[in-house]
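Complex shown without one protein chain; remaining protein chains in place.
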Amino acid sequence: MEKESQTMARYDGRRFDELRPISFKPSIAPNATGSVLVSFGNTKVICAATAEKKVPSWLMPQSAEKGWMSAEYSMLPYATLTRKQRPVSAGKQDGRSVEIQRLIGRSLRAVTDLSKIPGHTIWLDCDVLQADGGTRTASICGAYVAAKIAVAKLIEEGSIKEDPLIDAVAAISVGLLGDRAILDLPYAEDKDADVDANIVMTGSGRFVEVQMSGEEATFDNEQLCDLLALAKKGISHILQLQQKAIKEGLE
Amino acid sequence: MEKESQTMARYDGRRFDELRPISFKPSIAPNATGSVLVSFGNTKVICAATAEKKVPSWLMPQSAEKGWMSAEYSMLPYATLTRKQRPVSAGKQDGRSVEIQRLIGRSLRAVTDLSKIPGHTIWLDCDVLQADGGTRTASICGAYVAAKIAVAKLIEEGSIKEDPLIDAVAAISVGLLGDRAILDLPYAEDKDADVDANIVMTGSGRFVEVQMSGEEATFDNEQLCDLLALAKKGISHILQLQQKAIKEGLE
Amino acid sequence: MEKESQTMARYDGRRFDELRPISFKPSIAPNATGSVLVSFGNTKVICAATAEKKVPSWLMPQSAEKGWMSAEYSMLPYATLTRKQRPVSAGKQDGRSVEIQRLIGRSLRAVTDLSKIPGHTIWLDCDVLQADGGTRTASICGAYVAAKIAVAKLIEEGSIKEDPLIDAVAAISVGLLGDRAILDLPYAEDKDADVDANIVMTGSGRFVEVQMSGEEATFDNEQLCDLLALAKKGISHILQLQQKAIKEGLE
Amino acid sequence: MEKESQTMARYDGRRFDELRPISFKPSIAPNATGSVLVSFGNTKVICAATAEKKVPSWLMPQSAEKGWMSAEYSMLPYATLTRKQRPVSAGKQDGRSVEIQRLIGRSLRAVTDLSKIPGHTIWLDCDVLQADGGTRTASICGAYVAAKIAVAKLIEEGSIKEDPLIDAVAAISVGLLGDRAILDLPYAEDKDADVDANIVMTGSGRFVEVQMSGEEATFDNEQLCDLLALAKKGISHILQLQQKAIKEGLE
Amino acid sequence: MEKESQTMARYDGRRFDELRPISFKPSIAPNATGSVLVSFGNTKVICAATAEKKVPSWLMPQSAEKGWMSAEYSMLPYATLTRKQRPVSAGKQDGRSVEIQRLIGRSLRAVTDLSKIPGHTIWLDCDVLQADGGTRTASICGAYVAAKIAVAKLIEEGSIKEDPLIDAVAAISVGLLGDRAILDLPYAEDKDADVDANIVMTGSGRFVEVQMSGEEATFDNEQLCDLLALAKKGISHILQLQQKAIKEGLE
Partner (left out) sequence: MEKESQTMARYDGRRFDELRPISFKPSIAPNATGSVLVSFGNTKVICAATAEKKVPSWLMPQSAEKGWMSAEYSMLPYATLTRKQRPVSAGKQDGRSVEIQRLIGRSLRAVTDLSKIPGHTIWLDCDVLQADGGTRTASICGAYVAAKIAVAKLIEEGSIKEDPLIDAVAAISVGLLGDRAILDLPYAEDKDADVDANIVMTGSGRFVEVQMSGEEATFDNEQLCDLLALAKKGISHILQLQQKAIKEGLE
């Protein structure tokens, strides 16, 4: 059996349920309120949380009671092997980036008590420095670390009174490659996967977002459950690494 | 028990697992290759499938072997109670529309064999005439009916040889309102729901897309399973209505 | 003579001075303040009138005394036999649409006492569902019906006190095909016409707009008079159909 | 009677049927193929005709047999007493400019045999240096002079063989101020006029365009005829001035 | 030696240190507060200064104490031998124009006491009518004359109290063609120059801007000094012509 599992091992030698090496390097962008460079293998994303003393106009009437949190996601032109044109040159953001930044924003707001940042917007900027699969889930993981560091700084300087982040949040990609559920897909696996899923969970083990898509493929209930279980396992580990990174970032 | 379920009944008198009245009115836009006006209660969407004899430039090298299918989703300015500015006046499509049209496109491509429409793009246009919750799932249901009618016409006129739609596809929204899982949410329920989910399934009962989001809320494994079961039940019924509509549309 | 006129009859069998079948279907878009689906033969336009409690910024200083009325015209992508790119994808509205929506706005304002809708803007949205010539004149005819229904609703709910529409308004296309003046041109005739004219008149028989253009052709005084007489005849008939539609829409 | 007509004289002392002082100054922009500075009183427009050896993409298939002629109209920011933002700063051309440049293009094409400029586009640029009413009709008058000079140069240098301009074209504004039809309205009269009309005619006395609009007003058949007669008179005089200017420009 | 310098003379017969014929024609655009048509040989630029009673939003807090001065530069489409697309058609201003208008703005602000135009913005519009090299330096020279005329008018009408222009400002291009430093380059020389420099100086002989660029070439300290000396000589002469033009413009 051992032999078979070895022949079936992933092209980078990982087990099917194994994460890539993960690291969080705090303070990559010192002018942000909080920042971190997050790496999942060769995927590297600059995550920065910046507080602004204003809220979107549609929130104005309630701005004394509530704040806002919003994400922006972008690929740097040299993040991919083929240079990607900047959004401002293309004239607009591509649809994929719009979809991703909406996911990041929703994921962080799900663990945030917006009434604890009245009159403030916390921006979560995620700029991909190197793309090798899983940039959206890495962005969520890094955005949480950056936000946590930013919040500590805002409390320290007296801008806000209490920590609005009421739970931790982390995310991971899982997928089906043939019949096999695999964890944390790099680009080489992602492009061949039949089903691509992104799972976001809280520190207390609850789901925030479940997104499973078959591009020119479908999946059944059992496969769905396998993917969720695999994601849960990966997220538990990431949550521990985030706590360690936040501690370091606040030292 | 009856008493309790009555007090807990939904504001429009439906049971928790009951769909709104659904209808498909074919040939709403006769210049399209196929079209339908789909209604889920007060939600009404014009769905049109139009074939074009060209493919996106990135597909060019393989255009002799493969075609493409792409969706565009838009709210007409008078679809909502407060008038919504046109995208061209706002200068760009809003993020929500971008996210929705990408979902519609992926959902239809999951049941399409693109090698059977070489050199063609089938456009799926979904324009919301009246919005009352569930516009994205209604759009997917209508787009499938429109596409099926269009494909029959393309075969008849000799543009393509075989039906590229290898399975049916339908979608429905489900949500958690407090602890209760409910089916097919109108706007009044949608805005209060803690968890909002959109499920897309094939005629053969497999998943195409599972999207569950907590906006400022989370959910556990059991709730996830309840929502999926409820969606499955609703989709079975919609699939039958679609078949009937397609038959009528082709008469 | 009868024989000759028969051989010269129009390709769809109509007489030179005959309108296509015209219908107005009210409440096509129930979330608008007033709406109607207008058909002139195969030309079908969704016309919606929506009231907004604000005025354009340039009118601000006088907004206590005066309101505004403005039109937006757009072709749905599947209105034509060849799919038409959406304005937001093209990056801007095409010149033809700009010209048409300005004409619709001026035509309706000519029969409106803006001092009777202080602080309000009434938007007239005209979205072409099927295009077969005469979409701009059909839009004007439908916009008037939608506006009249909307105004009744605004008076009923107490938003405004008096009917600002001080006269009816209707429009029709006429053209010269060779030496012959013809009424209500479908696309097949429109593309071959030497002179293309759009005439807008009030219920009391006065002109609001006279637009006659020769694209690579010219016309003399007599032809101009023939075209005006023909238009006048057609408009009289349309005005009656509008009154009937408004009555039905208000029931 | 003389006394009465004197009290009723126009604010600048002109008779009701009198044109403002008109001049054409050729070669204002020597790098254009042909150019002229046209003045109608204080209204001054730079008109330039420039030939380009390519045609719009939609004309491509017939470009060996046919060319194109297209106009662009713009107000310089300092043409009006209050500075007008440039179109590129506003993000798009205003609707009025779009409407005007389409009118200029159609007017010139009506007297042009496009088969005599195969493979070429002649651009007619009209930039308003000083605006005091009647900029669109002054633009048409100037564009014809510029085009005629350009064509002579194109024939001389061998780019084209024959003159494509088969007739002359000129335009003037007329309007109703109360009951009185007046010719060539400056801004002070234009803003108070009940009906505003722009008439374009050929050298042989035929109409090219008739545009009459009541902004919040209407007009009857008799008024329409009075306006046409007045315009015809004014245009006859302008046509003579154009011929003189063309001669000077070609010397 | 004389013979050699003759063979080396510039293609238009000028000496290396000789300016092209320069003229300033005031009041080219009478609706502007001040305006001038400046010519350097075949380079012709319309320069207009227009006062607006508002300031950019970022200056708002200090608008009671300070005003602003800003430039916009544009090529008219027919200024060059090959027609140049309008910025609004291209969708954005080209980088070269952005760079030039920022230079014009800085140059004029360097001689302006902004505290003397509180609450006002003075716009300096420079539209190139004919381009033959040196359009940016001609624009600066003309903008100063237009601004000076505008300021006199603003003082006269009581809008401002004192002249904010505390010194004169003029500019010229110099360049290296091979080893030779030459003054005031037309396009024919500019395209072949190894080093291209634009120098802006005040009436009192101080530098405002020094910009020297080698496009695919470099230069040393001695060459830099030669270019500065040549520019200084040219600017002295231009400053005298400006004073004369201002006097004429104010008569």
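For clarity, chains are labelled A, B, C, D and E in written order, and residue numbers in each chain start from 1.
To be clear about the criterion, a contact is a pair of C-beta atoms (placed from the backbone, for glycine too) under 8 Å apart; a residue touches a chain by one contact, two chains touch by 3 or more.
Everything numeric here is computed off the predicted structure, so don't read it as measured data.
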TODO: Sort by label and list the shown chains the missing chain touches.
DONE: A, E
Task: Candidates E:59, E:152, E:177 or E:212 - the one touching the absent chain - done: E:212
Open item on the list: If the hidden chain were put back, which residues of subunit E would touch it?
Closed with: 92, 95-96, 98-99, 101-102, 106, 109-112, 114, 167, 202, 204-221, 224, 228
- [ ] Against the chain that's been left off, what residues of subunit A make contact? List them.
- [x] 28-32, 35, 42, 46, 48, 50, 52, 72, 74, 76-83, 86-89, 92-93, 123, 125, 127, 129-131
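Assume only the chains that are shown with their structure count from here on.
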- [ ] Give me the chains shared as neighbours by subunit D and subunit E.
- [x] none
Task: Gap in Å, rounded to a whole number, between the CA centres of subunit C and subunit A - done: 52
Open item on the list: Could you work out how far the Cα centre of subunit B sits from that of subunit C, in whole Å?
Closed with: 33
Task: Where subunit A touches two or more other chains at once, by residue number - done: 91
TODO: For this assembly, give the contact graph shape among line, ring, star, complete and other.
DONE: line
TODO: Pull out all the chain pairs that touch, please.
DONE: A-B, B-C, C-D, D-E
